[in-house]
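Taken from a larger complex, these chains appear in their original positions, while the remainder are omitted.
Order as written gives the chain letters A and B; numbering starts at 1 within each chain.
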Amino acid sequence: MAFTAADAQFERRTRESFAKQGIMAHLGAALGSVAAGRVEISLPFRPELSQQHGFFHAGALSTIADSAGGYAAFTLFPPEAGVLTVEFKINLMAAADGEHALAVGEVIRAGRTLTVSSIDVFVDKAGRRTHCATGLATLMTLVGRSGVQG
Amino acid sequence: MAFTAADAQFERRTRESFAKQGIMAHLGAALGSVAAGRVEISLPFRPELSQQHGFFHAGALSTIADSAGGYAAFTLFPPEAGVLTVEFKINLMAAADGEHALAVGEVIRAGRTLTVSSIDVFVDKAGRRTHCATGLATLMTLVGRSGVQG
C-alpha cells in the first residue's frame, strides 16, 4: 500500500503535533520515521512503564500504538485537518519483556472521513525482536473544527 | 451481574498487585473501590497526560481502563493466579476534556480460562460527568505459571 500525502508538509505537521502530546515526553517516547501513511514511535523501557510483573504495561504499548496509528492517518490529511481516534482494538500476543518497544502505524485504507490503520508493537530484548501486539485503529478527519469531536 | 470471589483476600491481593504497576504511579492513577468483579481507577488530569489538544490522551484512558478491566477479572481469580490481558477494544466517544477521569471495569462473564470485562471511562469537568470511552477486554487466568504468557 503506497500512499501519496495531500500536503507536502506532512512530516513537519506530524512532528509539531507529536511534540504537543504531553504524554509522549512523560513516557519517554520518541517519534521515529514519518512517511506518507506510516509512522514509528519508540519507547525505551523504564520501571515507570511497568505492569505488576515488571514488563511494559499494555497501556504504555497501547498509548504509543494509538499515536502511531493516528499519525499514520494524519500524514495523509489535508493541511488544517485534525485527527481523532474513533476506536482501536489491540491483541497482546506476548509478554512485553524487553529494553525497548517500537510501535508501527500503517494506513490500510484512507477515506474522506474515516481512515483505518494497523498498529503493531515490537519489543527488543538482547538483540531479539518479538512481535508483542497487533491491532487496528479507526481514525476520523476533523476539518474546519477546533479538533474536538462535535 | 453479581459475582462471588473465590478468594476472600481478593481486595488485598488486588491492591498489592496494583501497587506493583509502576505506570500507575507515573501517571498519577489511584485504585478506588475494589469489589468482586468490579474495580475503579481514578486519574486526575495533568499536562503530562495530554494529547495535542490538551485533553487526556486516549492512551492514558486506555491504560487505566485496561487495568480496571484486568483487576475486575482478577478479583474473581483463585489465590496464586495471575491475570493477563489477551486483548481489548475501546471506543473514544467524546473529547476527554476535564479535571479527572474514572475508569470502571466490570466482569461480564467469568470463565475458567478466559474472562470478559466491560471497560468504561468517565471524565468530570466543572461538576458534569461525560461518558468518554467504552470498551471490552478479554483476560486470561494464569495458574501455576510465573504470570507470564507461555
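In this text, a residue touches a chain if its C-beta (ideal position, glycine included) is under 8 Å from a C-beta of that chain, and two chains touch if they have at least 3 such contacts.
Everything numeric here is computed off the predicted structure, so don't read it as measured data.
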> Whole complex: how many copies, 2 being shown?
Replying inline: 4
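Going forward, only the chains that are shown with their structure count from here on.
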> What is the distance in Å between the mean C-alpha positions of chain A and chain B?
Replying inline: 21
>> Can you tell me which positions in chain B touch chain A when the two form their complex?
In response: 17-18, 20-23, 25-27, 47-53, 55, 57-60, 62-64, 66-67, 82, 84-92, 94-95, 97, 146-149
